[in-house]
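Please see the structure below; I have some questions.
Note that one protein chain is taken out, while the other chains of the complex remain in position.
Order of writing sets the chain letters: A, B and C. Residues in each chain are counted from 1.
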Amino acid sequence: MKASIALQILPLSTDKGRLPVIEDVIEYLQKQPVRQLVTPFETVLEGEWEDLFPILGKAIELAGSQADNVFANVKINYGEILSIDEKLEKYSASAD
Amino acid sequence: MKASIALQILPLSTDKGRLPVIEDVIEYLQKQPVRQLVTPFETVLEGEWEDLFPILGKAIELAGSQADNVFANVKINYGEILSIDEKLEKYSASAD
Amino acid sequence: MKASIALQILPLSTDKGRLPVIEDVIEYLQKQPVRQLVTPFETVLEGEWEDLFPILGKAIELAGSQADNVFANVKINYGEILSIDEKLEKYSASAD
Partner (left out) sequence: MKASIALQILPLSTDKGRLPVIEDVIEYLQKQPVRQLVTPFETVLEGEWEDLFPILGKAIELAGSQADNVFANVKINYGEILSIDEKLEKYSASAD
């Protein structure tokens, strides 16, 4: 089934600092062969549910390997959904 | 690893109506052998990550079997986290 | 207009510690004359939009007076909505 997952990681307790953990998660996501877009508060992934859901799990586990306490906000859209491109085509990608 | 997952399902496109889909998901969750609490906007699950993550996946798929387009808000807390009881012990469970 | 607002505060940068800031926000909310329920991840307020929206603003500002960097997750339901009681009547308030 088609799906879109938006992931925001907020490491709450870490010796490493919040940003390095977030950047490591984004680096992991960007290696995955699914369409994606980094936005200010979340990274949006698009593809097949069967592919995306395990990626979500591994991203949380990766953050958890670097921070004692990880909070994540996840939005899931599942089924007959609009694509990233369909959602953004009316709006320029550049910040205004 | 210890985890807590809060799930809110918002069926966006369904012949069945939003509430029956939400209630079916809650019924599924309540059959799972993990500590949980239904709150006005989300159901909070608590347990081991290895148990909770597959339950999250199946809950989304269940909603998707009954609605063409499912939106879900998911909060994940992973690692050295407070339990439901520890979070609520200062506050009475009754609405005020 | 009728509304329901759920507020989760995550102080990201504070000398005081996350929990004391969260507890101060809940203490402020509990003094407000609106129906409310503390849940593991968020406090749910219910009432008239005109009353609730300023309370949301003051809660954020209160957190911001005690932490350098505050993150908040807010859910807003506005219009012909279900009440807290209507949402929970099928489910026991006690954690299972």
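Operating definition for what follows: a contact is a pair of C-beta atoms (placed from the backbone, for glycine too) under 8 Å apart; a residue touches a chain by one contact, two chains touch by 3 or more.
All of these numbers come straight from a predicted model, not from anything done at the bench.
Against the chain not shown here, chain B presents residues 10, 12, 18, 71, 73. Listed here are the chain A residues that touch the chain not shown: 4, 6, 8, 23, 26, 30, 35-42, 44, 73, 75, 77, 84-85, 87-88, 90-91, 93-96. Although one chain is not shown, part of chain C still touches it, namely residues 1, 13, 49, 53, 57, 60-61, 63-64, 67-81.
Just so we're on the same page, only the chains that are shown with their structure count from here on.
Fitting chain A to chain B on CA positions gives a rotation angle of 180°, reported to the nearest 5.
At the interface between chain B and chain C, over half of the residue numbers appear on both sides, which makes the contact a same-residue one.
Chain A and chain C have centres, each the mean of its CA atoms, that are 26 Å apart. Residue positions of chain B touching 2 or more other chains, listed in rising order: 73, 75, 77.
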